[in-house]
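Of the protein chains in this complex, one is absent; all others appear in place.
Presenting subunit A:
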Amino acid sequence: MGTVTRRHLTDLPSTPGLLSALLLAVFLAALSFGLPALDRAVSAQRAVRAGEPYRVGAGVVVVPPAGATLDVTGTRPGEDRGTALFRLGPVRYAITVQPFSGDLTQAAVRLRQRITGTAGYQVTGTQLAVSTAGGLAGLQGGYTAGDRGGRYAVFVAHGLTIEVTVSGADLDLGRTLPAIDTSTKTLRYEGS
């Protein structure tokens, strides 16, 4: 039968050293600063094949803009949802697909509230109707955050919401938006 005896008392040094505590801090620093530093040291950009459809997730595909790279840190394909993050230089082009039971207006309200829920972000201008080459109907608008501008678009189809957000400095956006718009128009649902 097991017992805790006085011999079970600790045999560690009786005066815990400052060194042990500093070692503890080093371990924590390795986790909170070392891992992110290692992450930054490894490139996140992957080339995508020009003109070929890319599977975002949940059966939704898109043809990325020419010259775009895939940022794997913001890309998570899945069976019932997914995200893809493309970069055109400093411009960020993100597509998020997730299950949704509401209509297009509700989806647009939800996306706008998420955008304005981020400190410093404001929706600008009016919302316009858009459609893709495959017939998906959507709404698009713009937003600003300090010296950065942005564009959003949202589509609803097959029990999914497809949200597109584009952000970058105004000058870069002006240069890349035509290619991104062309890419957005290629969004389509192929089925899982």
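Convention: contacts are C-beta pairs under 8 Å (C-beta built on N, C-alpha and C of every residue); 3 or more make two chains touch, one makes a residue touch a chain; residues count from 1.
Simple rule for what comes next: contacts and distances are computed from a predicted model.
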| item | value |
| --- | --- |
| Chain not present in the shown complex, as UniProt names it (candidates "Protease prsW family protein", "ABC transporter permease", "ABC-2 type transport system ATP-binding protein" or "Aminomethyltransferase") | "Protease prsW family protein" |
| From A:38, A:66, A:133 or A:171, residue that would touch the chain that is not displayed | A:38 |
| Interface with the unshown chain - residue positions in subunit A | 1-12, 14-18, 20-22, 24-25, 27-28, 31-33, 35-36, 38-39, 42-44, 57, 70, 72-73, 75-79, 82, 109-114, 117-119 |
